[in-house]
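The complex appears here minus one protein chain, its other protein chains still in place.
On to chain A.
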Amino acid sequence: MAEAAAVVAESLAGYRARAARAVLEQVVLPGEELLLPGQEDGEGPGSAGERPLRLNAGARSGGRVVCGPGLRRCGDRLLVTKCGRLRHKEPGSGNGGGVYWVDSQQKRYVPVKGDHVIGIVTAKSGDIFKVDVGGSEPASLSYLSFEGATKRNRPNVQVGDLIYGQFVVANKDMEPEMVCIDSCGRANGMGVIGQDGLLFKVTLGLIRRLLAPDCEILQEVGKLYPLEIVFGMNGRIWVKAKTIQQTLILANILEACEHMTADQRKQIFSRLAES
């Protein structure tokens, strides 16, 4: 029994909470606990004899730290709930401790308020359209939430149409609701997406990468052919080019971008540009 006890002690000793700052940009697994910057002293074995000197003792980031996707508060620590890379963003205005989140790769979309998504109209019941956005429930879209829509002037939306809109209500307890106007009442690019084109699905991580401010992939794609493209945060992309062949090529490139390195991508683009 003594051996067994020793073995158990050794296997349990490997686990302790780590400082969030020390784990940035590394892969974290569900179940790990992270310490916020104000709590790092005196934690963990081996630090008993040393207290690091703090240069700005007054500037503790004891302000509000925002817990983003993949993290949950657990007492005064952060518990990781999804697998991915831990990221941090400094606060812009200097207040608070910034945002921590886990960048995970996922295909299934969960509606979030404010996200712009592409949905497919599945049913029309009375004054509400039911729109499939890829989540667990279809979202509801009122016919009055289009630019210039009134009770007499109904928008021309049929079952099977593609809609680009944003969520105004999206939480775990209620049915998600979306609209195709912004807070000023203007469409701002939202509404029914036109005829033709191709809708396909990619992972959520790829969409976030493509929508990042300086995305090379988009710039290169833009130089290839003239195209119209709509990105939905639910993993759906609608693309339309002059001919069907070009549309299909673009769709294949975007789907393949997930797995290609930058060099492979440049090769493919240069080969396409020549032909």
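Here, contacts are C-beta pairs under 8 Å (C-beta built on N, C-alpha and C of every residue); 3 or more make two chains touch, one makes a residue touch a chain; residues count from 1.
Keep this in mind: contacts and distances are computed from a predicted model.
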Listed names "Transcription elongation factor SPT5", "Exosome complex component RRP46", "pyruvate dehydrogenase (acetyl-transferring)" or "Prefoldin subunit 4", matching UniProt entry of the absent chain: "Exosome complex component RRP46"
Candidates A:173, A:214 or A:263 - the one touching the absent chain: A:173
Contact residue for the chain not shown (choose from A:18, A:82, A:124 or A:265): A:82
Chain A residues touching the omitted chain (full complex): 1, 4-5, 7-8, 10-12, 14-15, 27, 29-31, 70, 72, 79, 81-85, 104-108, 110, 135-137, 172-173, 205, 259
